[in-house]
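Of the protein chains in this complex, one is absent; all others appear in place.
Presenting chain A:
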Amino acid sequence: MAPHTEQLTRPAVRLRGLTRSFGGRAVLDGIDLDLPAGQFTALLGHSGSGKSTLLRAVAGLDHGVAGSGRLTAPERVSVVFQDSRLLPWRRVLGNVLLGLDGKDAEERGRAALEEVGLKGRERAWPGELSGGEAQRAALARSLVREPELLLADEPFGALDALTRIRMHNLLRDLWKRHRPSVLLVTHDVDEAIVLADRVLVLENGRIGLDLTIDRPHPRSYREPVLGEYRERLLAALGVTEDHA
């Protein structure tokens, strides 16, 4: 166990025997999982393994999906989707403020935009932003609510490699400053290793591998130690690298 996880007492997220099925087929098959408060966790798994299903269950978005089990999650949860999901008819600041009220809301929205490097774009329309900028606006929208838990479903999947690396740094910075628990769904093993302190692999409806990555940040893809984690994860995912 990573040293910092021991001082954390109550887990932010607790799943016990969580089951979700579609048409009689169990996609999540009795998952037990604790996410300590403030931990940065990545969730890996094959396409169709149920990562999004798990995330949506934790977010409380799976209306009408058959399932059972106990699930506790914090009050303030934010979700970042794969698409930035900005309302095209609201300006960027208006999107960040969606669902937020209070006197200082606007001030906080501007501060959040500044944090993600979008100062000065408050009055832009979402249609005028590049893909990376839109995703940063979406990050600002989820952070401005000071979430205790940040759920992200392949938030960088649609971005190019360069932008993605910059977003990794940004996300990690933001996490350090605000310390929400993070559950990041990704299909990118490297992304998981570079960002997360704990990597889960979802397999046959269960957590097949639970790996703590106790390496200092910032990490680079090239660190040889990370290569070991990489191979273990790839093995758990059933991918064998052929070095021949």
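One rule holds in what follows: contacts are C-beta pairs under 8 Å (C-beta built on N, C-alpha and C of every residue); 3 or more make two chains touch, one makes a residue touch a chain; residues count from 1.
Throughout what follows, contacts and distances are computed from a predicted model.
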{"item": "Record-based protein name (UniProt) of the chain missing from this complex, from \"3-oxoacyl-[acyl-carrier-protein] reductase\", \"Pyruvate dehydrogenase E1 component beta subunit\", \"ABC transporter permease\" or \"Cytochrome-c oxidase, cbb3-type subunit II\"", "value": "\"ABC transporter permease\""}
{"item": "Candidate in contact with the missing chain, chosen from A:64, A:102, A:127 or A:216", "value": "A:127"}
{"item": "Listed residues A:64, A:88 or A:102, member touching the removed chain", "value": "A:88"}
{"item": "In chain A, positions touching the absent partner", "value": "59-61, 77-79, 81, 83, 85, 87-90, 98-100, 125, 127-128, 141, 145"}
